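The structure appears right after this line, and notes come after that.
The complex appears here without one of its protein chains, the remainder shown in place.
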Amino acid sequence: MRILIVNPNTTASMTKTIAAAAKAVAAPGTDVMAVTSLMGPVSIEGYYDEAFAVPGMLAEIAKGEKGGAQAAIIACFDDTGLDAARALASIPVIGICEAAVATASFIAQRFTVVTTMERSRLPIEHLVERYGMGRRAKVRAADIPVLSLEDPASNALERLRFEISAAIRDDRAEAIVLGCAGMADLAAQLSAEFDVPVVDGVSAAVKHAEGLITLGLTTAKNGAYATPVAKPYLGMLESFSPAEPLKV
Amino acid sequence: MRILIVNPNTTASMTKTIAAAAKAVAAPGTDVMAVTSLMGPVSIEGYYDEAFAVPGMLAEIAKGEKGGAQAAIIACFDDTGLDAARALASIPVIGICEAAVATASFIAQRFTVVTTMERSRLPIEHLVERYGMGRRAKVRAADIPVLSLEDPASNALERLRFEISAAIRDDRAEAIVLGCAGMADLAAQLSAEFDVPVVDGVSAAVKHAEGLITLGLTTAKNGAYATPVAKPYLGMLESFSPAEPLKV
Amino acid sequence: MRILIVNPNTTASMTKTIAAAAKAVAAPGTDVMAVTSLMGPVSIEGYYDEAFAVPGMLAEIAKGEKGGAQAAIIACFDDTGLDAARALASIPVIGICEAAVATASFIAQRFTVVTTMERSRLPIEHLVERYGMGRRAKVRAADIPVLSLEDPASNALERLRFEISAAIRDDRAEAIVLGCAGMADLAAQLSAEFDVPVVDGVSAAVKHAEGLITLGLTTAKNGAYATPVAKPYLGMLESFSPAEPLKV
Amino acid sequence: MRILIVNPNTTASMTKTIAAAAKAVAAPGTDVMAVTSLMGPVSIEGYYDEAFAVPGMLAEIAKGEKGGAQAAIIACFDDTGLDAARALASIPVIGICEAAVATASFIAQRFTVVTTMERSRLPIEHLVERYGMGRRAKVRAADIPVLSLEDPASNALERLRFEISAAIRDDRAEAIVLGCAGMADLAAQLSAEFDVPVVDGVSAAVKHAEGLITLGLTTAKNGAYATPVAKPYLGMLESFSPAEPLKV
Amino acid sequence: MRILIVNPNTTASMTKTIAAAAKAVAAPGTDVMAVTSLMGPVSIEGYYDEAFAVPGMLAEIAKGEKGGAQAAIIACFDDTGLDAARALASIPVIGICEAAVATASFIAQRFTVVTTMERSRLPIEHLVERYGMGRRAKVRAADIPVLSLEDPASNALERLRFEISAAIRDDRAEAIVLGCAGMADLAAQLSAEFDVPVVDGVSAAVKHAEGLITLGLTTAKNGAYATPVAKPYLGMLESFSPAEPLKV
Partner (left out) sequence: MRILIVNPNTTASMTKTIAAAAKAVAAPGTDVMAVTSLMGPVSIEGYYDEAFAVPGMLAEIAKGEKGGAQAAIIACFDDTGLDAARALASIPVIGICEAAVATASFIAQRFTVVTTMERSRLPIEHLVERYGMGRRAKVRAADIPVLSLEDPASNALERLRFEISAAIRDDRAEAIVLGCAGMADLAAQLSAEFDVPVVDGVSAAVKHAEGLITLGLTTAKNGAYATPVAKPYLGMLESFSPAEPLKV
């Protein structure tokens, strides 16, 4: 099995963290291809960054599918561009937020997502609602920049611990979901510290992707995810023009 | 990996269908243990049958966990006794309805569950609502007895096809979920016939169970699924007394 | 009028409390038959206990209906096995949780249910949601074992008072619902203490049952509560076999 | 027990139908006082009529409470002025729509309200939603004027039958709720004809009112139903001035 | 353009505040006609006051429409009698609560309404839910009588500030909606103090009314807002009989 994981921000070091988390849980026969988007912001913090991360991410999805990937994962907790990717690709595509909340829903009735910046809280709340978990999950922000997760000198981990404590005590969270791809390496450690299940979306998505491949399931194409209509796209750079991957 | 699948009705031939579907998708290293409950109705059609299927199912869960199972699947689409099983076991437990709708949610925005008897329609609608898919999924009943699925002379398959057609046309379903463990062998065939993704809960649950085992996640125990309090249970047969597996 | 009240746990002293509360509000002509289940846990605390309480409760419903009861009440706040009982019986069946929240909805816009143990909080929250009161009612647990309610030396009443205070102050509860059949004798006293209406589900259910009998209304049988299909039930003890009461 | 039933429209013949239905189900010791409002429209068909029916209805509530009523019923299916009446009175007040849907919720999972005119459909749908039954109940209008129910020469009953048939067939209604006080005499007959439970709000409200009285429960006064603040009301006729009953 | 604003309470000094706020934002060609109801309570605090404010308000709507108004605004935050007014009038009618929350929804994802008295909190919460903002908006009461807003010696403004602070800190409100027509003059000042957008419903309604007039849109009449059926209204004073404005 070949699974593509796209880091839709342009920070290659974060892709390494993501790839490591993915490979740690991949089945023996699974080939994990982790790529960094070539275009867009170095971190995705809020709606504006999301918007500019989508074209580059879609280019990687198209390239990866052509290269033989059987499923794709978008490794940003905003599930950036997930709907567009599903329309584009004929392989299944999974977002790490939806992967994480589906997984958490199997082991807990109430859980809390802890994300990075306050400006990402409502977008994720909106996703959680859309994925049907609005009554079961809360969202908290630790008020830490995404890239501070890579900086051992920052107080990011401490802030994260503070919110996890609050979630267990005040939200009565039975489980915690880590709300950023950059936290993918922290799940085991935090689960041990707090003695609750801690779900990381990257590794959860790998297992869901393997599952869909084995089950032979791909995105339904007779509705909202119908293949895009071939048409001119003006003013786009040749290298990432959507027209090209689709061969219109 | 060792995964227990309990058929909570007492019809062993249906367990064979379930086991075959499970083994067809299990990963190379996975050992699927499919067992038939020793106590309860021969088929589960509605709330009443569910009630009597639970003690026997729980006995199998307890036995299976003791026998080394790392995850358990309840192979009835009513997710019969799922909450009780989660409280009892320390391994993760998955219902095939929740498995199927989570899987379907990754590949379609709108889908329809087609189940057997009308009396099972509202219980499943209620589950779908609880799993957060009330706005995305509809439930239809083909008005066929569960065991007729095993009788080639019945018109069960024809009735199923009729409702799938109606779902695609009238519900604008992008995907179909088969709403009975006894339909586990029909997914590929019906998907090819109707050219939409068709999800079977048994095989979906196997992949989710493997995923949870690999991720090291088990049911949260600090809330609704806390381990049962040791206490006397009166009037129960030795053989399936809940007190025994728990060693109270 | 003859009304059956089944205490689905096997503690006869609690049945006495329930019977006293029921008789205190029954109309002059009403004959209250309060029975204790012969099988199952001595108290129902969470999903697991519920599962084992259902068969014995159903046996009492069947016996009671045969004995001339015109309506039945399940006197556990989890409304244990209510759906199965409605399918089984041709007389109307009422759960004390649904009875209490319906009654509370006539006298208050916002109210809080105070139950016993934390593990019962989410199951009751789920019931409240199902009964349509999710936006109007909150659920709190006083963290007291069910049977401690019978022990004057315990601090159960004190804990209950603490949560009622919190509900009035923090939830802005206009009324309180007592979330356990074992609290049936406390409504008047607590209402006087806190100067808010306090609703007990047992007595509320008695009045609803009398109402349904007088109105000549019984459970609808053309949907989810259709009479169970006659079929073999394997491995069940003669004494409580569901097959017997139904004469399959 | 003394129960006040106010017909908030000004048609005395309809009050007779209401009174007969109420008395037919009242307990032996219950004294039913059915009164007709002295002010407002002869029938309540839509929001506008509702608005002018409220002051006269409130005057009757105040008068009735002073006259010893222990509970009051507002006998219009729009539950006209129910919130204001609850603020005004210290006795409990019940609307026949809320009474009917609470009763129906005990005997059916899905039911349909059949009301008179199309313009009343959405107001009732809104009530049903508010009472927490939005997912369980549908509302249909038979397109008949309210007062045609009193005219044997009209086709009102025929239109009603047509919608009940449609509800059972198309909504899969398990029970029917009659959506107008003027239909209070039809429940038994229609239930026999269609072989489903048929709920009339007037008689349901009588039983709920008796229940509340026996339970000693009255409207919570520490929230939305706090007693009105004494203040000048300008331009009101002496005879129905709200200031008077409240003795401001 | 001619826009009618009805103050449905009978306090003329409050109408002045309302008129000033309306005129301050009206377009050059807009003629604002602000009138005080001739009948009803001097302030509207809860359901009871609402009920008696409606007939007088409707009389003003009818009079204003006859006088050439092209749109009407009901200037009480309970949107008192809005549905009845829409049925009565052929010009569009807007409530200040719905105007304010629609406006707030364009500039903030989460906002808090701060109203006057606790007894108005739930009615407004109910409106907010009905206008589709239940998940986005909270409601707080400052526990101040409506008319205290006109009294510089009261602590009304101080109480208001206290709740706005709490809303920003505890509800994470991004914007504030002032929940009383009597606060119409405070928006700019409070917005500057707290550095968040503050929305006043009166001025918001004026702009929505101008918009509807320009767009040529009026209330739909083929559903819940159909023109009232002509019929006798008994016991009503000549001066405000609803029959008269409608010429039945």
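Chains here go by letter, A, B, C, D and E, matching the order in which they are written, and residues are numbered from 1 within each.
Note that in this section a residue touches a chain if its C-beta (ideal position, glycine included) is under 8 Å from a C-beta of that chain, and two chains touch if they have at least 3 such contacts.
Here the structure is a predicted model, which is why all the values come from computation and not from measurement.
Contacts of the undrawn chain with the visible chains, over the full complex, involve A, B, D, E.
The omitted chain makes contact with just one of the residues A:Pro55, A:Gly179 or A:Pro197: A:Pro55.
Across the entire complex, the residue among E:Pro8, E:Gly46, E:Gly64 or E:Pro92 in touch with the chain not shown is E:Pro92.
Among the residues E:His126, E:Arg140 or E:His208, only E:His208 touches the chain that is left out of the figure.
In the full complex, the hidden chain is touched by subunit A at residues 10, 38-43, 45-52, 54-56, 58, 81, 83-84, 86-88, 118-119, 121-123, 126, 130, 145, 223-226, 228-229, 231-237, 242. Listed by residue number, the positions of subunit D touching the unshown chain are 122, 129, 134. For subunit E, the residues touching the absent chain in the complete assembly are 25, 27-29, 92, 94, 98, 102-103, 105-111, 131-136, 168, 172, 174-175, 188, 191, 195-197, 199, 203-204, 207-208, 210-212, 214-220, 222-225.
Here is the rule we go by: only the chains that are shown with their structure count from here on.
Here subunit D and subunit E face each other with the same set of residues for the most part; over half of the interface numbers are shared between them. Centroids of subunit A and subunit C (each the mean of its C-alpha atoms) stand 44 Å apart.
Multi-chain contact residues of subunit D (touching two or more other chains): 109-110, 135, 223-225.
If you sketch which chains touch which, the pattern fits none of the simple shapes: not an open path, not a single ring, not a star, and not all-to-all.
Each chain pair that touches appears in this list: A-B, A-C, A-E, B-C, B-D, C-D, C-E, D-E.
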